[in-house]
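Excluded from the complex is one protein chain; the other protein chains are retained at their positions.
In order of appearance the chains are A, B and C, and numbering begins at 1 in each one.
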């Protein structure tokens, strides 16, 4: 007997009788028996499995949040317990896509509210109900831009997360799309000069990140002014949008990003969730599910999936995307987090990130670690350390700190640099202590 | 602003206006202001509080379950995750006493099913829907016996948990009840000879534990035969009842016990839950809430609190007990645990306890630790060690084992003895290792 | 359908680890081996989950909505509290571990005791009682032991106001007292003349809750205390209503000698369908030697349990109390702090007075005075006018998705409905509740049958509890 499977011998006997066969084997006559027995461990009781998993978990090193100075796409933030308590309710966890809207109003209303919050954050008119993550959301945005204007050249800032750029390349590899990278200037902002040179009538889209991968806050206004009619795609960090003017205000066509900072644990990188917002005029080109408000036959307000004709299950090879399963539960987590924080809470967190990162940068400067770029930054910044930084970084880790990202992983030219991060979880004490450790280790 | 309190300044203003006062102070005119400010820490955010509590929790030493060889009323058992997942549902956790039955059918049906399970386990006709713990349940049983026959002498076996005996004495201290202890004989069973000598027409009740505090399985049949008309009260360990004939079969009048072994963590001793079962003829003398089955006005089956005329909120000083809040959530936990294990699972666990305890006793014997009693035992037994056992016990603890209870805590005459326990959580390896450690530490 | 009816022989939701020992033969005498069949459910894990999940859906709860049960303080239960008891360092420790290994737990208990002493103005405290009534029993046993210790054996009487919770007289009786009921004034307060009449050298204790069950503060409390103490008796505080006065005044300051608290009321620990709660008992210094054993103490940096309490009433339960409940209450106190607790009381009183004002448009209020954290509706005129009982109103409230207030208590008010909103409810919720009551009053006038046969939309309709008690069905039988 297996705890998850209810069949008794008696059940099986009766069911076979009803079907009119003598054995389960008879149901498999069409299926060749190619396996005698799978070469896997035998099934275990839950206490043994729990023990094994606990052991595996404990062989990963958990760094105390306040000692984490690495972001680069995944950020340590405070997550109120109420977020977890609600998002783990089985009614959310064990439901599927709201195919039957009348018994899925919980899902549908929550996602409708999520879409509203994403619109508010990004300053856009419409958001879908989630993508897998920031990287794939961006890749889908590029494909969408191509659907909008059928052009091929995509200009992408080198200050967009390198993994996002790689993902775009993969997604677009089978399409008539090619990429040109735009370098940053000494401010760390995407070079407007370079951009102006590259933008032309064949330009499909321009992609920048806000704040960018180097932590610097791009001036979306001057970029928008520079890019003419190209589709303007902005990858945004959601917490920063509580204090930054949203991309929508600068004429962005598509805003995407990763929702991890909004109440999702680091999860070793996944699952997180991608958000995706655009303008109403583009909505029929948008990938993913959209929830809309409507009425039932008694006039009561309710919610349903809308504009499904764009989607794969109806439009098949002509769909705007192949996405089916998305990351609804993580979108819900975002919505609950934003409900708990509210506009003031989110702003407070953003300001705290800003304050801490700037304190850290100042402390760094005092021990001779200079910022590489002079643009304004939010919660991340690049400092120059030394060519053997990665080795030092590992050494610092042994002391309990997750230090700034060795930038050499992604940029040969920044081999001696590190991308540092501070958020509201870091304390003055933890930063002071870290800088001390750093100083002694660097000397 | 406090996260748990919704009032904005604007709310307060409007509400005061409606009430017709100018300030909250005006609502307190009758109440002397005797405190300027409570001398407590200032309120903290949840992240700081979480951190403090985590720190406090981690300054307690958690012994791996398989290395626990101490029971004595609180037992380490395997608890399936599904028990926790269901018992922690907010619909159970944040409801109160089912005063409005129509919106409390979850509580009521679950407790009705719990009562049924307790009746099945104990072999009794009726059970209430929970008491605080085993000790207070026993104390209430003694008071109930006194209500049944108005007699005063209660004979209580010295092999009843000493804390239960103490609790009985406290509860009965204001009543016309006195206790006489009945010693155990060389089997570790309550001396039937002694019992026969003490029992007389004034005997209110006889109390034994099954299996008793020394782990020995009392022969309820010979006890029942010996005690004439006295109310027969049995304190039972619930897991053992899966393989032991229930007290009800031997003519017990009241069966109580602690439900901790049935799916409740050790919890540093609380909360657990007391179970309480009796015969229908005694039910109107029983303390605590009872749930009964009934119909609604459309004939649909439903559940309500019954026989409330026994209870304090109606009968006041003439009530069968003062109990109001009970331990319903823990009773639910018991019911879920028993639903998961089923009759076979519970029997398997009981057999595993038996097997492990007997293996351990055998191993002990090999290193010269002899059993003090020769009666049959279930999952606990007493061995003689040495006069300085308690010091050794602390030393063993340093090595990661929670060793057998120093019996000297409760019995001067057993100062050199230890009460050992094994359950299904102990493994052959953990027992072998423990005996090795013990041997080296004792020599 | 009960879970027993969902069973099929042989179905299982449970699997033990492989045994590395062979099962030994069970050497229990034959007549002690179980032969009586054991009917427990036989179901798979998915079936267990669905059974209890669907039962859960049939419950109203604080997480679902407004739960204004008077006297029960159904405030919101913070999720943080639930999160911290999930630490294995709390739930995974055995009460008989060496104390050196549970210093975190002992520290928490000690600090909680200190905080509660500060909040109540008492000098020492036990955290052991499992519930309010359990605390009452402990407190009354202390009172008894105190008088006996002075050889004052005559003091057999406990005075209890007629407005008291049922647990008060029941607990007093269990503690061996003769209960004498004190008639309240018209206002629902302690009648000083009546009190004086009853005071003599046989009186051991007066049990009071303040604010009282009408939600009124006993403004003469200092005088009452003096009278009691002058008569050689003790003053007992039922802490059920502490939520009204935190940070303003303290039972200890009012002259109370013994106090019990309900952590599951004032200190936000959840009610669990009826428990576990926790009912600490605080005493003034002269009574601390009577506390039940063990008492939690601190010696330098070391926390320990003291079993040497000279005049202890003894032990009142196994182990040290409902520890996990204490963890939640401690968490709450840290979260709220001195400022937050005071604010909570103020908002609780504000909410009650606001709702009282709204409700007074539709119902008589039992007392014209400003209330504290709760108030009582006197439904007698309403019942006379409409023929609809307060019970019916309560049942009709369920149809509108709110839990009914406490009804028919306190006993001194006819057709009583006792409303305690608590501080965690918003103005909108209170407005909604009043609006629903208005609707029901309207219904009672225009279509009383709808109210009398309520509820209509609940999982079951009105249940027959009379025949349930007359022909009791105690358990499921095949």
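Going forward, a residue touches a chain if its C-beta (ideal position, glycine included) is under 8 Å from a C-beta of that chain, and two chains touch if they have at least 3 such contacts.
Here the structure is a predicted model, which is why all the values come from computation and not from measurement.
Taking every chain of the complex into account, the chain not shown here touches A, B, C. One of A:158, A:258 or A:380 touches the chain omitted from the figure, and that residue is A:258. Shown as candidates are A:91, A:388 or A:436; the residue that touches the absent chain is A:91. Across the entire complex, the residue among A:192, A:243 or A:442 in touch with the chain not shown is A:243.
In the full complex, chain B touches the hidden chain at residues 1-6, 8-11, 44-48, 80-82, 84-86, 90. Interface residues of chain C facing the missing partner chain: 6, 8, 11, 44-47, 49-50, 53-54, 57, 63-65, 76, 78-79, 424-426, 428.
In the analysis below, only the chains that are shown with their structure count from here on.
Rounded to whole angstrom units, the spacing between the C-alpha centres of chain B and chain C is 20.
Multi-chain contact residues, meaning those touching two or more other chains, occur in chain B at positions 46, 50, 78, 80, 85.
Residue numbers of chain C whose C-beta contacts span two or more other chains: 10-14, 16-17, 43, 45, 53, 78, 80, 82-83.
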